[in-house]
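What follows is a set of notes on a single structure, which appears directly below.
Shown here: the complex without one of its protein chains, the others still in place.
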Amino acid sequence: MGSTFGQLFRVSTFGESHGGALGAVIDGCPPGLTLDLARVQAECDRRRPGQSKLTTGRKEPDQVEVLSGLFEGQTLGTSLALTIRNKDADSSSYLPFKDTYRPSHADFTYDARYGIRAWAGGGRSSARETAARVAAGAVARQVLETLGPVEVVAWVDTVQELEASVDPTSVTAAQVDANLARCPDPAAAELMEARIRAIRAEGDTVGGVVRAVARGIPAGLGAPVFDKLDADLAKAMISLPAAKGFEIGSGFAGTALKGSAHNDLFVPSSGGIATSTNRSGGIQGGISNGMSIEIAVAFKPVATIFQTQDTVNDRGEATTVRPRGRHDPCVLPRAVPIVEAMMCLVLADHWLRWRGQVGAPPSVPLRG
Amino acid sequence: MGSTFGQLFRVSTFGESHGGALGAVIDGCPPGLTLDLARVQAECDRRRPGQSKLTTGRKEPDQVEVLSGLFEGQTLGTSLALTIRNKDADSSSYLPFKDTYRPSHADFTYDARYGIRAWAGGGRSSARETAARVAAGAVARQVLETLGPVEVVAWVDTVQELEASVDPTSVTAAQVDANLARCPDPAAAELMEARIRAIRAEGDTVGGVVRAVARGIPAGLGAPVFDKLDADLAKAMISLPAAKGFEIGSGFAGTALKGSAHNDLFVPSSGGIATSTNRSGGIQGGISNGMSIEIAVAFKPVATIFQTQDTVNDRGEATTVRPRGRHDPCVLPRAVPIVEAMMCLVLADHWLRWRGQVGAPPSVPLRG
Amino acid sequence: MGSTFGQLFRVSTFGESHGGALGAVIDGCPPGLTLDLARVQAECDRRRPGQSKLTTGRKEPDQVEVLSGLFEGQTLGTSLALTIRNKDADSSSYLPFKDTYRPSHADFTYDARYGIRAWAGGGRSSARETAARVAAGAVARQVLETLGPVEVVAWVDTVQELEASVDPTSVTAAQVDANLARCPDPAAAELMEARIRAIRAEGDTVGGVVRAVARGIPAGLGAPVFDKLDADLAKAMISLPAAKGFEIGSGFAGTALKGSAHNDLFVPSSGGIATSTNRSGGIQGGISNGMSIEIAVAFKPVATIFQTQDTVNDRGEATTVRPRGRHDPCVLPRAVPIVEAMMCLVLADHWLRWRGQVGAPPSVPLRG
Partner (left out) sequence: MGSTFGQLFRVSTFGESHGGALGAVIDGCPPGLTLDLARVQAECDRRRPGQSKLTTGRKEPDQVEVLSGLFEGQTLGTSLALTIRNKDADSSSYLPFKDTYRPSHADFTYDARYGIRAWAGGGRSSARETAARVAAGAVARQVLETLGPVEVVAWVDTVQELEASVDPTSVTAAQVDANLARCPDPAAAELMEARIRAIRAEGDTVGGVVRAVARGIPAGLGAPVFDKLDADLAKAMISLPAAKGFEIGSGFAGTALKGSAHNDLFVPSSGGIATSTNRSGGIQGGISNGMSIEIAVAFKPVATIFQTQDTVNDRGEATTVRPRGRHDPCVLPRAVPIVEAMMCLVLADHWLRWRGQVGAPPSVPLRG
């Protein structure tokens, strides 16, 4: 039972890469939300394969269908089921991996856990499963927008050593989507695109870092000591395919600072309390403090490279593999909507939990 | 309901820093385990304050008492309740913070969420709550040891820029505990101790990175797509006080590599399948692959510095604070047993979940 | 988040009566099960409307489709998604209830909870939602059969005051399905059928009691103190539409007996321990004892009667309703597969939980 996420806004996803359909069931969606399905579809379009020259050639329309939970355009408050049919599945290129484990893929570990795996298309371990997350996250985003002026924006911050310069307090979705790299720093974006093309030409792959920000989140979200807001964000992000690292606020770099240099000083702010810096990343003690919530997620280079590699088959014999088929040379541009979706899922769930526990916001004299 | 962790091995913790007691209730502990309480106490002793010159002066024996779930030395399989009484609580030094928010502490956010907080000793947001985690984790470790030859070892890997050189495949608990810094690289440990003493003399604080390894974990643990083993480890670690970053395997550094350099090649191994490198950190697709599970956790510098800082009170007015009392200049040595505890909790829970879903391990011809 | 059931074998259902589709996602199904889809369909056929003269005239093929989780006929261990498209939905007969609350229906309470409801066909509150439960339960039954020689049989035991005489230790599914009333006592069945036809002719409805038995369940299932096996059975049954009462073993009648007459004496049995009577209904202290698990569920008469009734509209004004459309005069024959399905869901979940917590069965010298 590992495909369920959230407590009050609870999402269960399903689907293999080459199976009948992917989907998500949202149990606990607030009722009465006029759902903008076009925006849900738009988020899925940002994630779908074949959208640009930087991504895989698989052509999937990734058309979202609502099976339940919506009535005359409004959410009913009961289970909202979303599905996406698989269309362009070509299993033939996966035949060589039916009994051979691709390096740094989940072929071996799925066999180890389940004793069986859907080898076609990577099955459940395919990054294609994130399509269901994106659809659910797009609903969560609309829920958040009914609760407050929430903005969730992610972007590609680094590709290998190429690093963008982005201000998280002002970056916009339009800036992110202005180029194929989904990097709102145009100069860096250009370098990244060139890098990705060059690496694709080598039959190789690259990784990088996606950063994301949530603005407009009030102080008060997060449920210590385990379900801290940053802890649930960490889980959400590391649950993504290829994710190897997570940071909130100052992250690993912050460990080089002394406390006197790291602390965020509180300052009076119009109608509330703010901090003069934001090394906390908007979360203190596991609870949002009203500042921008800022995270980073490291994605390793895609495991599927078009080169011959040593490996082992499911009888334990040494052999080689050389993948064919359609794969991204760099997962990062398509990871942007996925990171946003997971962030929205965590925030929506915590907001509902908070409302459940304390009802109206507490009477803190001044809140940021 | 944020103080509950785990699905089958489920831990609920409670306790404020200056309240009556801290504790943990373990719901779902396997029955028939001959619990070595001395080892549970020993882990708590590794975490307790006042244990060395590098840590806070608070003197707490942190004596673990079992209230239920144990009969003639064996676990009953029903709720195992552990408590630790608070003894050396001196609330007077916290009086200045009753209405003033300490920078980068959780004072403000607890007020924002709950409208009330136990200001004495930091209340529930105090790192003292981790004593209950350590006690529960020490039970989880003994559960793991009945399941396999599991070793979980954490150590201080960096303090600021001071970095140790440690081999995760062989590092031992004895090496870690051989010095006050809990760094198994003696040369680095010496530098770290000196740094911590120097920083304490300044009234300042430092952070760093704890690394941890779990050896002896079979391939097969982890429940994609959300409850991936690394995702739950990430949540466990980021839920710790002062944690700002998490890495599995190659982490952020891995994003600089090409796929061809990053992939872990599978190789035949005596009686199983291994990988020639371990950039995956022992987890692929969210499931353990039989290699060592390797993580890193970034801890920011302790927020409580003995210097005057600008801040705001709970009426929104600018003011200053200058903490007194007993605080660690560096949380890292005491974080070591906490990281181990959380790792044990995650692994025990996932092992039971795996056993529940698939029963006997699946018939993969060769497993690492 | 109320449409999720189970811990390790976790089912999330969705779907309104006149929406796009009904369905269930099973998260945690054991892998490697060769799923007999024909049997899943057969269970749904036992529940579907229009199957006999005793039931509603709605014609729904209730065709089960698997969207994920199955590969070459075997379960993958990841989310198994099942859907049933709605076909013969005629919303016109529900127009009068768009703003008028049918007595003893959920029209009013859905409005009260959600502020919105899918009035067509009763929406989510329609008993049609149980189609998804039946599909999921049919999978659970096959899981149980891989774990032991489990038989789960339910039957119509009473219709109004008409009572059958049935031996729960030997009753078979074939006997149950031998007549339209699904009552394995042929004489009682005949009376029941006549009663149901007569009541339909009146435009009225009747209720009754379904009894069910699970045979072949080993001693040991159940997780006190809250997740007792009978407690979870009670929840499962009372969650069914129209269910008003639940009994395990001797139930309410047992309260008339003295302890000396009620106690089930233990007796040695070939290869185990048995009880000489079974007033416990196979469960003691919330844990199965190896005897037949015997429950009863009371179903009230169907609320939709074809008579004019006083009621109130959603503006609070007194008015009347007179339902039209296609409705069962008696829910009981179709409730039989639903009760079986819920029983299978509870048992499968608890079996997996048990296996997770204790692994191999404990070494009780003799077990029934």
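The first chain written gets the first letter, and so on, giving A, B and C; residue counts start at 1 in each chain.
The working rule: contacts are C-beta pairs under 8 Å (C-beta built on N, C-alpha and C of every residue); 3 or more make two chains touch, one makes a residue touch a chain.
None of these values were measured; they are calculated from a predicted model.
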item	value
Which of B:4, B:277 or B:307 contacts the chain that the document leaves out	B:4
Options C:18, C:228 or C:334, residue touching the unrepresented chain	C:228
Residue numbers in subunit A that touch the chain omitted from display	7-8, 28, 30-32, 77-78, 224-225, 352-359, 362
Interface residues of subunit B (partner: the chain not displayed)	1-4, 6-10, 12-16, 19-23, 25, 27-28, 31-32, 65-71, 74-81, 83, 113-118, 123-124
Residues of subunit C in contact with the chain not shown	1-5, 7, 13, 101, 103-106, 108-116, 124-125, 129, 158, 160-161, 199, 202, 204-209, 218-228, 230-239, 241, 243-252, 254-260, 262-268, 272-273, 275-276, 279-281, 283-290, 298-305, 307, 309-312, 314-318, 353-354, 357-358, 361-367
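Rule of thumb we're sticking to: only the chains that are shown with their structure count from here on.
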item	value
Innermost chain by mean C-alpha position	A
Shared interface numbering between subunit B and subunit A [over half = same, under half = different]	same
Rounded Å distance between subunit A and subunit C, as computed from the means of their C-alpha atoms	38
Length of the line joining the C-alpha centres of subunit B and subunit C, rounded to whole Å	45
Whole-Å gap between the CA centroids of subunit A and subunit B	25
Residue numbers of subunit C (touch at least two other chains)	7-8, 28, 31-32, 77-78
